[in-house]
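Below are the structure tokens for one structure; questions will follow.
As you look at this complex, bear in mind that one protein chain is not there, while each of the others sits in place.
Coming up: chain A.
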Amino acid sequence: MAPKKSIWNAIYNQRQLIVLTFPFLIMVLIFNYFPLWGWILAFKDYKPYLGFQQSEWVGLKNFTDLFSDMYFFQALRNTLVISSLKLIFNFLSSITFAILLNEVKNMLVKRTVQTVSYLPHFVSWVVAANIIYTVLSPDYGIINDLLVKFHIIKEPINFLGEPQYFWFIAPATEVWKEMGWNAIIYLAAMTNIDPQLYEAASIDGAGRLKQIWHITLPGILPTVKILLIMNVGWILNAGFEQMYFLQRPSTLDYSDILETYILRYGIGSGRWSYATAAGIFNSVVSLILVTTANRIASKIGEGERVF
């Protein structure tokens, strides 16, 4: 009976804190769990005018339709490729950037660079897409102008119009927009590292690179791991807005991701149930990915995991 008593004791001791969490619990229930009820749509032929009750049950038809559509798999492939590339590019760029910035000792330079680098984060994709379009334009875009002037290429390249470039434009533009923002969390993690470690290392004769390798990197490793696990869960969300504004009919073969696919073939065509089925697929795969990543992380690490 003793342990039970201690549980009740603990609850009693933390009663104010527990009560404070209730509003958030209710919020999560309402916004994250209650909508799961809508998944029933995927097994019905939902018509808005018939309503939820009257719409006809169709079993797994929406799923079989989904898995027999050639463009669904194309969208799935694009999603996986684009978001994996994004994941890699984003991690490498923002960690490198944070480390380099951390080494800058002049506060004015450091602050300026940091501010400039995270500003694009606040620009919406509508505006960003137009900026990207202008910069990459084969007609008067600065990148093509420079490449032609330095004789790297002969003819301007139509970056946004030709499908094969899209897989690289998407991560590259994401890096431009988010690198500075993502670096903030690593910079914060770095401030937690004990300065004495650096002092000790330099006395032992470690240069800057050695200090980065043996102190800074291990110092931010837990943060990196947790962010990695969390981001793996988002791998089927390749960034709806970005793709929506950057894709063109000519690049659909490489730029159509699950979300834009669902918009066009599901909601856009009045196929609510079909869209729901695709959404369920998306959620299930994400859940599997994040649990796997979490398992792996806890196996190889010293216990860093999200749950």
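The definition used in the following text is that a residue touches a chain if its C-beta (ideal position, glycine included) is under 8 Å from a C-beta of that chain, and two chains touch if they have at least 3 such contacts; residues count from 1.
Please note the rule applied: contacts and distances are computed from a predicted model.
Per UniProt, the protein behind the absent chain is "ABC transporter substrate-binding protein"; the candidates were "ABC transporter substrate-binding protein", "dihydrouracil dehydrogenase (NAD(+))", "Radical SAM superfamily protein" or "Hydrogenase component B-formate hydrogenlyase subunit 3". Of A:Ile40, A:Val135, A:Leu263 or A:Leu289, it is A:Leu263 that touches the chain left out of the display. The chain that is not drawn here is touched, among residues A:Leu160, A:Ile215 or A:Ala297, by A:Leu160. Touching the chain that is not shown, out of A:Pro35, A:Pro48 or A:Pro195: A:Pro48 (per the contact rule at the top).
Although one chain is hidden here, its contacts on chain A can still be listed: residues 47-49, 70-71, 133, 137-140, 156, 158, 160-162, 248-253, 263-265, 267-272.
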